[in-house]
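Structure, as structure tokens:
Omission of a single protein chain aside, the complex is shown with its protein chains in their original locations.
Moving on, here comes chain A:
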Amino acid sequence: MSHPEVGERLSSIKHVVLVLSGKGGVGKSSCTVQLALSLAQQGHKVGVLDIDLCGPSIPRMLGLEGQQIHQASAGWVPVFADSTKRLACMSIGFLLPSKDSSVVWRGPKKNAMIKQFLADVYWGDLDYLLIDTPPGTSDEHLAAIEYLQEWNPDGAIVVTTPQAVALSDVKKEINFCEKVGLPVLGLIENMSGFVCPHCADCINVFSTGGGEGLANHMDIPFLGRAPIDPNLVLLLEQEDKTLVPDANNPDAEKERTDSIVETYQRCELSKIFAKITTHLEKALDTKE
């Protein structure tokens, strides 16, 4: 079944990338946000679409909690994370009466919401649309593929943590991508090691190397390994995104920047994600 209204929206978007994992809690949303911040810092116009309807994390992470969506004649206007409008976001989080309200929907209603997100949001011209997904391989994923497929989404980035229990689910997700014909652009091994702030020893809290091993085994580009960084956790948690977090000196006066895009550049992880986005851009150019 064709969905021309989705095609119309996507016609002004250069690249559509889904961020997937079989496993919950590996950092899909935080990786989606970091990819978005990295790409925005490089001068691209980025949209983030959050289709995790039960657990929409993106608004909080981008400092957009409590914002509302406006309707224009061209469609729903996404919420912008910065004043220069390089980074736009759409999430069910903006539609809930309160942030504690649960969305207890079965599949068909979730499908309908995802279709609306794809057909009714006025993104305008974007270089990248990143789609954050819930864990699993179910209704939301099938809905996204169903509505996007005819417009040839670029592919998916898969996120995992290193340990076997996560890899097990992620293999299923990669299998899902193969079944539905969605190219896997690469894999990120997240939460790979934690540098103890006291002794600088790197502790592999959730093991290490499993993601890279899986990528090699399944012949998928390995995009990089991201260690646990408490400063990133603080940045994603804190309400004021212009304050530079310092986990080692929590009481010290904090530096201020102009936007979340700049604040993120002060986190060590931004260097890793700069490399990841370079790999991603190469992978997308090779495809073209």
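Rule of thumb we're sticking to: contacts are C-beta pairs under 8 Å (C-beta built on N, C-alpha and C of every residue); 3 or more make two chains touch, one makes a residue touch a chain; residues count from 1.
Assume contacts and distances are computed from a predicted model.
Enquirer: One chain of this complex is missing from the view, so tell me which of "Small ribosomal subunit protein mS33", "Nucleoporin-like protein 2", "Phospholipid-transporting ATPase" or "Cytosolic Fe-S cluster assembly factor nbp35" is its UniProt name.
Expert: Answer from the record: the omitted chain is "Cytosolic Fe-S cluster assembly factor nbp35".
Enquirer: Which candidate, A:I69, A:V103, A:I220 or A:L284, sits in contact with the chain we can't see?
Expert: Checking each option in A:I69, A:V103, A:I220 or A:L284, the one touching the absent chain turns out to be A:V103.
Enquirer: Who touches the missing chain here, A:M1, A:A72 or A:C196?
Expert: Only one of A:M1, A:A72 or A:C196 touches the chain omitted from view, namely A:C196.
Enquirer: If the missing chain were put back, which residues of chain A would it touch?
Expert: 22-26, 29, 54-55, 57, 60-61, 99-110, 134-139, 141-142, 161, 163-165, 168-169, 171-176, 179-180, 194, 196-199, 201, 203-207, 228, 230, 233-234, 236-238, 247
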